[in-house]
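With one protein chain withheld, the remaining protein chains of the complex are depicted in position.
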Amino acid sequence: MFVSPLREPLIQGHKTYKQISDDICAPVEAAPSKAWMIAVTLSGLLALTGFTMIGITITYGIGMWGLNKTVGWAWDITNFVWWIGIGHAGTLISAILLLFRQKWRTGVNRSAEAMTIFAVICAGLFPIIHMGRVWLAFFIFPYPNTRGPVWVNFNSPLLWDVFAISTYFTVSLVFWYTGLIPDLALIRDRTTSAFKKRMYNIFSFGWKGTAKNWQRFESISLVLAGLSTPLVLSVHTIVSFDFATSVIPGWHTTIFPPYFVAGAIFSGFAMVLTLMLVVRKVFNLQEYITLAHIEAMNKVIILTGSIVGVAYITELFTAWYSQNQYEQYAFLNRSTGPYWWSYWGMMTCNVISPQLFWIKKLRRNIVFTFFMSIFINVGMWFERFVIIVTSTHRDYIPSSWTMYYPTIVEIFIYLGTIGFFMTLFLIFAKVAPVIAVAEVKSILKTAGDQYTGPDAVHHHEEHKH
Amino acid sequence: MANKKILYGLYDDEVILIDAVKKVRSEGLKIHDCYTPFPVHGLDDAMGLRMTKLHSAGFVFGATGTLTALTFILWITTNNYPINYGGKPYLSLPAWIPITFELTVLFASVGMFLTYLYLNRLAPGVKPEIIDERTTSHLFAMTFEIDEHTSDNKKEEIRNVLTASGAVEIHEKEF
Partner (left out) sequence: MAEKKYWKGLEELNQAPESAQLTQLEFGEEVPVEFFDSSNDSTQSTRRDFLKVMGFSLTAATVAAGCEIPVKKVAPYIFKPEDVIPGIATWYASSYINGGDYCSILVKTREGRPIKIEGNTDSKVTKGGTSARVQASVLSLYDTSRLRSPMVKGKRGFDNVSWDEVDKAVAGKLAANPNANIRILTSTVLSPSTKKVFAAFAAKYPNTKIVSYDALSYSGMLMANMASKGKSEIPDYDFAKAKTIVSIDADFLGTWISPVEFTKGYTSNRKVSKEKPDMSRHYHFESRMSLTGSNADYRVAVMPSELGVVALNLYDAITGSNTAGGAKLKDEAKQARVKEAAEWLKKNRGASLVVSGCNDINVQLVVNAINDASGNYGNTISFDNASMLRQGSDSSVKTLVNELAGGQVNILMVYDCNPVYDHPMGAKLVDAMAKADLSISFASSMNETAESCGYICPDHHFLESWNDAEPKKGMYSLAQPTIMNLFDTRQMQDSLLTWSGSAITYHDFMIQAWTTGPLAGSIDSLNDFNKALQIGLYQPTSGNSITTAVEAAVTALAATTEVASVNTDISAAAGAILGMASKAQGLQIQFYESIAIGDGRYADNPWLQELPDPVSKITWDNYLNVSPAYARENKIEHGDILKVSVNGKDVMLPAAIQPGQNVNSVSVAVGYGRTVVGKGGAGIGVNVYHLLDASGECVNYMASNVTITNTGENVKLAQTQTHFSLNDGLGQRRIVKETTLAEYQHNANAGNEDRAEALAWKDITFYPDYFGKKNGFNWSMAIDLNSCVGCGACVISCNAENNIPIVGREEVIRSHEMHWMRIDRYYAGDEENPEVVYQPMLCQHCENAPCENVCPVGATNHSSEGFNQMAYNRCIGTRYCANNCPYKVRRFNWFDYGASDTFGAMNDPKGTEERGLLEDLTRMVLNPDVTVRSRGVIEKCSFCVQRIQEAKLTAKKGNRELKDGEFRVACQSACPADAITFGNSYDETSAIVHEAKDERTFGILEEFHWVPSVFYKTKVRNKDKADHKNEEALDIMDLYNYK
């Protein structure tokens, strides 16, 4: 039981365990607010539009998109990578920070993990609908069959993706739900309505919270964290293999795995911030998601942002140093070709702007942080677009160079997934505690402001201003 | 055994609970179990519980995953369906690493989760014996198993120990 006296408290307002339960469960127990209803309806409608567009695509063909003989992937895979990247922050926060015993994670890990799962759902959608014959999608699974037999191609990065994404989804789900069970039990025990009791009893799997339960709980959390950490790294590494193992200038790049992972964390944290800043306001959980949390995440953003920046520069250097004309042209074309705007949009959003977080004031400025988080998500979308489209649209044989322009169908499928994501998240926030209650309680003594340890007084002072 | 009875004391702070547990055990009384709203570090030691074997189970599952992946792919690419893809060897191990790794993780985590549920007797719709509904929120319970054969002074002794160790409430409950 130790905490650095210099750390400011992660839970404020002299909470007792009772209060914590009350505060965090309040939004779940209260009747849905008007704001919530409106939000769900809007995002739901957006999602619906998206699915309609998917329907159109499947009915008529991929020709409804702006792709062509030279640019075979564009928004579809851009969105896929973007969503996957966003998903990664959740796992990262819950797993890696758990391993590093970062107490501040408890405030955000629950919703971060939820975000992961929903993001992965959105991501997984794209590789499926981008298929020309989606009704044969089951071909990608190595299942015994009477066709010869015919098996899949284990050399294909796309197949690795299939395994990576499905594993990632499953593990995240397991991890998330393990943590969710005790908190659902809490609601079960608090609620008065018989119906709710029955429902929450079903979903809490009959949790009791005995010493042995908790012992196993700790054990599995730790191991799952241990597994998820390499997993999350592997997933985006494999996603980057889709490009890294190909032969297209601008794709064929060994730097991709670390570069993609950093980018993923980068965008993921940004998305977590976007959501948390809203959640803490709407459900007024400011005392559980404090400036300390926000600042900590902003620090991670500076770090990953800079890593990404270094990666961009390295790419340029390598292109020049390789003396490979095709490679060189790929990057010349990125920065000065017809898609220059996407390249420089990426640079500004991802590399230049996050550097502002070196200033403590901005780091702790909620409004600024919010806009920055949006900014970064845009930038990271651009990054994927730059990599995918500007590389393919002008590759080896100039005769085949083309331009790519999205169609309305593509655009709305993308917006649709955002709507879908929001819908899922809003529903989640209504039915389950957005903060891991049990875990917060477990750090109350060590990181709360009524900390009863040796330097308690010091903390009180810290808290006053 | 006939209908089960539980005698338990409720505490409002985990630090007190842990001391209490130590005290009670030194008195030579057999604690049935403790119910806490969150993982209390050191409680299992105080109660003298064995460390769980769950993680070792995880390792076994993981190993199974690795093996499954490798043998399956090996059989397909070299034996059942050898196809020349871009002039690469049938047995091109580097290409298999990603999938092998993923399956390892998948087997390990899913296997562990199921074991975890089984050991904790967790499953959708299981009706738990709830000692006190506040134990998932903010109170800590220490329970003792008793039955009609339990002598009254035995109960009395337990009650005294509980009060002495700082229990805020003491109840008996029948299941």
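Lettered A and B in written order, each chain numbered from 1.
As a working rule, contacts are C-beta pairs under 8 Å (C-beta built on N, C-alpha and C of every residue); 3 or more make two chains touch, one makes a residue touch a chain.
All of these numbers come straight from a predicted model, not from anything done at the bench.
From the set A:112, A:152 or A:276, the residue in touch with the chain omitted from the display is A:152, counting the whole complex. Set against the missing chain, the residues A:44, A:72 or A:309 yield one that touches it, A:72. Summary of contacts with the chain left out: across A:59, A:146 or A:192, the touching residue is A:59.
Against the chain not displayed here, chain B makes contact via residues 83-89, 92.
Residues of chain A that touch the chain left out of view are 59-64, 66-70, 72-73, 127, 130-137, 139-140, 150-153, 155-159, 162, 242, 245-248, 325-326, 328-329, 332, 338, 392, 395-403.
Assume only the chains that are shown with their structure count from here on.
Remark: chain A and chain B have CA centroids separated by 29 Å (rounded to whole angstrom). The touching residues of chain A, when paired with chain B in their complex, are 1, 16-18, 20-21, 142, 148-151, 153-155, 159-160, 163-164, 166-167, 170-171, 174-175, 178, 181-182, 185-186, 188-190, 201-203, 205-220, 222-224, 227-228, 230-231, 234, 238, 241, 437-439, 441-442, 445. Chain B makes touch with chain A in their complex at residues 12, 14-15, 33-41, 43-44, 47, 49, 51-52, 54-55, 58, 62, 72-73, 76-77, 80-81, 83, 85-86, 88, 92, 95-96, 98-99, 101-103, 105-106, 108-110, 112-113, 116-117, 119-130, 133-138.
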